[in-house]
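Questions regarding the structure given below will be posed in turn.
For this depiction, one protein chain was excluded, whereas all remaining protein chains were kept in their positions.
Up next, chain A:
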Amino acid sequence: MSFPYEYIFKYIIIGDMGVGKSCLLHQFTENKFVPDSPHTIGVEFGTRIVDVNNKKIKLQIWDTAGQERFRAVTRSYYRGAAGALLVYDITRRITYNHLTTWLTDARNLTNPNTVIMLIGNKKDLEGQRDVTYEEASAFAKQNGLIFVESSAKTGENVEEAFLRTAKLIFQSVQEGNVDLIPDGGITKNPPQTITDKPQDASKCSC
């Protein structure tokens, strides 16, 4: 018997305003692109259950406001994230240039095991590209981030981004690098089994 999900991973999506953070969230949780959704002023979240190595994992994704003036407030949401998706817009170099500040925040405010993924969004707008794949890829390498270019509009690489992050977190869990504490952004479900020895839930009598 398997539970609907055995773990909950908390994600945050960060990056400048307008890079497509909310669109990525909606594309991932609802499979749709809402082109004119209002700016996020605050923090929204969505959930989705995914399969990682045959384990069901509930991703709880926090989409934060990118406006500079909310920066200080948004920081409080980094705490306890198991994964951070750091997004820039490949058609606007300025959003790429701001990555260092975002990354600094992410590094300072999350725990060392937090998986940070760099996402170059709006891949569909190839004609307006302002940041090359190679450049961002080098940046990612330099900073030890996983990197992917995605399009919240076409859905390309959106699953990939969220799932790759989940896989890495899960790997961390399995290697015992991460404590199963809510503040680490990873919780085991149902909560009362946390103290149990890990049980192979997929084990079946036949």
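Keep in mind that, in the parts below, a contact is a pair of C-beta atoms (placed from the backbone, for glycine too) under 8 Å apart; a residue touches a chain by one contact, two chains touch by 3 or more; residues count from 1.
Keep this in mind: contacts and distances are computed from a predicted model.
This figure omits one chain of the complex; the name its UniProt record holds, of "DNA primase", "Alkylglycerone-phosphate synthase", "Protein misato" or "Inositol 5-phosphatase 4", is "Inositol 5-phosphatase 4". Residue A:T47 is the one among A:T47, A:Q128, A:T154 or A:Q174 that touches the chain missing from this view. Contact residues of chain A toward the unshown chain are 1-5, 29-31, 41-49, 65, 69-70, 72-73, 75-77, 79, 190, 192, 204-206.
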